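Notes follow once the structure below has been shown.
With one protein chain withheld, the remaining protein chains of the complex are depicted in position.
Presenting chain A:
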Amino acid sequence: MPYQYRGDIAHADVAFDAWAPTLDELFREAARATMHVMVENLEQVRHVQSIELTLEQENEEMLLFDFLNELIFYKDARRLILLPGAVSISPGDVGVTIRATLSGEEIDPGRHEVGTDVKAVTMLRYGVERVAQGWRATVVLDV
């Protein structure tokens, strides 16, 4: 399983671990774990709108923080449930850069089984680290 929710951190919030062999895949899994809190049947999300996203940060950890917050931003500002398609993370001028294609559609409670709104990514127990099998992230979402 590429991500797993945890009940042992911060009772009022939603915590998950995500892991993947590559950083690109880790970002995709963490994004899916975040969106899955808000829409339980992600397979019902149609990919009718797409957004090209480029972000730069000093390290992988803060880059994931910004990336997940960007998804939350689009949900609030444009009612969009977006999932990552192509993701590419590479060294940038001052740190690391992500170029990602996000696609999805407006939330439709008639078709989407909505869950709990995610407000923000927190720093509680937050971390991105290299592990023997690749990469792992621990994220607590404020809901």
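What to note about this one:
Everything that follows uses one rule, which is that a contact is a pair of C-beta atoms (placed from the backbone, for glycine too) under 8 Å apart; a residue touches a chain by one contact, two chains touch by 3 or more; residues count from 1.
The criterion applied here is as follows: contacts and distances are computed from a predicted model.
Going by its UniProt record, the hidden chain of the complex is named "RtcB family protein" among "Binding-protein-dependent transport systems inner membrane component", "Hydrogenase accessory protein HypB", "Autoinducer 2 import system permease protein LsrD" or "RtcB family protein".
When you scan A:Ala77, A:Val94 or A:Val131 for touch with the missing chain, the hit is A:Ala77.
Within chain A, the residues in touch with the undisplayed chain are 5-15, 38-40, 69, 72-73, 75-77, 79, 81, 106-107, 109, 113-117, 119-124, 140, 142-143.
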